[in-house]
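With one protein chain removed, the remaining protein chains of the complex are shown where they sit.
Here is chain A:
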Amino acid sequence: MAPPAQSHRSPSPSQPSGKGEVSDLKTQLRLLAGSRAPGTDDTKRELFKKVISYMTIGIDVSSVFSEMVMCSATSDIVLKKMCYLYVGNYAKHNPDLALLTINFLQRDCKDEDPMIRGLALRSLCLLGVANLVEYLVGPLGNGLKDGNSYVRMVAAVGVLKLYHLSASTCLDADFPPLLKQLMLKDKDSQVVANCLTSLQEIWSLEASTSEEAARERETLLSKPIVYYFLNRMKEFSEWAQCIILELVSKYAPMDTEEIFDIMNLLEDRLHHANGAVVLAIIKVFLHMTLSMTDVHQQVYERIKAPLLTLVSSGSPEQSYAVLSHLHLLVMRAPYIFSSDYKHFYCQYNEPFYVKKLKLEMLTAVANESNTYEIVTELCEYVANVDISMARESIRAVGKIALQQYDVNAIVDRLLQFLEMEKEHVTAETLVLVKDLLRKYPQWSHDCIAVVGNISSKNVQEPKAKAALIWMLGEYAQDMQDSPYILEGLVENWDEEDSTEVRLHLLTAVMKCFLRRAPETQKALGDALAAGVADFHQDVRDRALLYYRLLKYDVSVAKRIVNPPKQAVSVFADTQSSEMKDRIFDEFNSLSVVYQKPSYMFTDKEHRGPFAFSEELGNLSIGTEPSDAAVAAQRVEANDNDLLLGTSEKEEGHGYRSNGSAYSAPSYNASTTAGASQGHFDLVSIDQPSTVHPPASFAIDDLLGLGMPAAPSSAPPTLLLNAKASIDANAFQQKWRQQSISLSQETSIDPRGVAGMMNPQALPQHMQGHSINCIASGGQAPKFKFFFFAQKEDGSSAYLVECIINSSSCRVQLKIKADDQATSQAFSELFQSALAKFGSA
């Protein structure tokens, strides 16, 4: 009898009344363990079912492990499956117990039933216990040579699981070459596909350390192998086809003839019922024809119908994923889809996120011939019950108007919206009318007539109110009541919460005054007085500016506040075309759904699958729950890039999986240049020295960050901008782009460490020194912070990664700066601030 298993595992606190029942189960199972009486299997089955159902609802049943294993000697396949499931769930956390299961799993791997062989092998690979990998090699080797394809299929994936458990064992057993052989020879297509997925993953992870693996990865993309897969395409299951097509999309054909051959071979697959296959094909087509403009156009025409069908069939979830891709293509080539605009009409029952994508597409495809119908359709949505939809629709109408098609009709429609007397419609329309007037001043007459009828009391939303006030000021001479309305608004100055509205009000009163001085004088006086007394600094500043301007010279004030306006021809686009290209390159990926290139939210190539899982699990979030979390993760991810971007990838792995490695090397605690130099060598960043400006000029220039022409010697004192701020995305992008200018190790006051108990304490303390925390995370004893600071004159930004080990009181700093010359000074400042933490 094996010893009872529960000894070293404390019962989980979440365990409800299950405890007693679990021990009941334990006794019952033990009774059954040796029994061979008929009907035993049925009883066992009931008991197993109970165990598994406890496991499923989250009760810890690991205490019956040994009994489960003892009962596993059975020929009943369902019992076996339940047992495998149980073992797979608990083995990882009970490595000692897992050893018990090895025996029976190995025996099952030799069973005469191929299904049992396969299942046992799969379970064996899923145990996930690193020190049991030696037992895996034999069964896996046999599995790869098994006569039954089911077992080979399981074994092919098993190799990959082994690789993730212990890469060296997998490589030493020479499994990758075996897989390659199978991949090229096996009759069963699923075996071939599984070999391919495993090899792709293993070789791309190995590629950075082993030249051979890199070469092998290249051969996967070679002509013979790609053609081998293409020729067998029809045999593969739909999912395997997706994987192969992904491979093909990376293949670079030699000439156009080859491209056409491949496209002809794949074209019929556009009719496939599985949307994932269709998208994978489309990706291949789009990528292969990128350099051939006219063919690329034809490809768009060809893929249009399948994509539109995919959108209208299937579940809302599928539609959404396809729509996101369609959205990307429509934005790239709206003219190709302009005749299909009806497909982008929204259905009443569709979820809002689908409607929103559709509205954007409708806006994009609008041209001379279809604008009337599209706008008519959009007007339907405005009358819709759904308020957010109505708003989006009005914005869409506005965008189309700004695209200069059929503006006449649209302005009429917009003005009709104002007559609908719905607050949200009015508000949204006002904002739009403002934009329209900036672009088409010729419409001012018509618009003003309608806008003048709107009572400012009915407009509550700050944006809309600001827009209305802007118009009141801008068109003061056309609107009879303008000064009086403004006067009324100024009287209610104190009740106005929005800074934006107060700022606009100041400017509008000023403009009005410069045009109709006698009527506005009183309002202006009141507004300036209220403005100067305002608690918001921006409002105060603007009020003072106006006051002084007027005092100095009214004509100058007029030139500044009321210059002749030029119509705005192009409004700034939010998403750069470069970004769109980047997303397009990543067609058929998550990037498309998020409308962001993948480097902004994930980075697989550098990291390898799953490498960051454990660490991220612990990352806690500072202030804003979800946004900041993702931001923090992104920052984290990019940080890993930098580590893994270096040649010592393997080391990087160990580095992260074992948190203590951070503090293990013993460095000189002083912050001399020598020490920092030494640290550089460890992380081996490709940068010769800290003092010379690195080769990041180009990037800085691109960003317009204003790198000083010649880095002067470090200024004696460095002052930081107390109001510096940056959003998490910008920070993360900057962090990626800049190289480390200074890397140091220092120590922290133990009293400060005590203060770490409160996660907000350090960020608050640093803020007092004009250093802002962007993201933070980690668990005792390792905490990680990202800080941001800016030089007082704004010429240089400093980005800091700070890892604090609270048990050893060590602090690791990585500093990146626009102006590298001042980074040492900044570091001193940072450290002195850090030193004061806890001592105050």
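Note that in this section a contact is a pair of C-beta atoms (placed from the backbone, for glycine too) under 8 Å apart; a residue touches a chain by one contact, two chains touch by 3 or more; residues count from 1.
The rule is simple: contacts and distances are computed from a predicted model.
Undergrad: The chain that is not shown, which UniProt protein name from "TATA box-binding protein-associated factor RNA polymerase I subunit B", "Prolactin", "Pyruvate dehydrogenase E1 component subunit alpha" or "MHD domain-containing protein" does it carry?
TA: Of "TATA box-binding protein-associated factor RNA polymerase I subunit B", "Prolactin", "Pyruvate dehydrogenase E1 component subunit alpha" or "MHD domain-containing protein", the absent chain's UniProt record names it "MHD domain-containing protein".
Undergrad: In the complete assembly, which of A:47, A:165 or A:329 touches the absent chain?
TA: Answering carefully, the residue with contact to the hidden chain is A:165.
Undergrad: Among A:419, A:491 or A:538, choose the residue that contacts the chain missing from this document, as touch is defined above.
TA: Of the listed residues, the one touching the omitted chain is A:419.
Undergrad: Write down which of A:192, A:226, A:366 or A:382 is the residue touching the left-out chain.
TA: A:382
Undergrad: Would you indicate which residue among A:298, A:312 or A:442 is in contact with the undisplayed chain?
TA: A:312
Undergrad: Considering the whole complex, which of A:32, A:73, A:99 or A:115 touches the chain not shown?
TA: Residue touching the absent chain, from the options given: A:115.
Undergrad: Which one, A:238, A:478 or A:500, makes contact with the chain that was left out?
TA: A:238
Undergrad: Write the list of chain A residues that the hidden chain touches.
TA: 41-42, 45, 49, 52-53, 56-58, 76-78, 81-82, 85, 88-89, 92, 113-115, 119, 122, 126, 128, 148-150, 153-154, 157, 160-161, 164-165, 187-190, 194, 197, 235, 237-239, 242-243, 246, 268-269, 271-276, 278-280, 305-306, 308-310, 312-318, 320-322, 324-325, 342, 345, 347-349, 351-353, 376-377, 379-380, 382-385, 416, 419-422, 586, 588-594, 598, 601-602, 604, 609-610, 612-614, 616-617, 619, 621, 626, 629-630, 632-633
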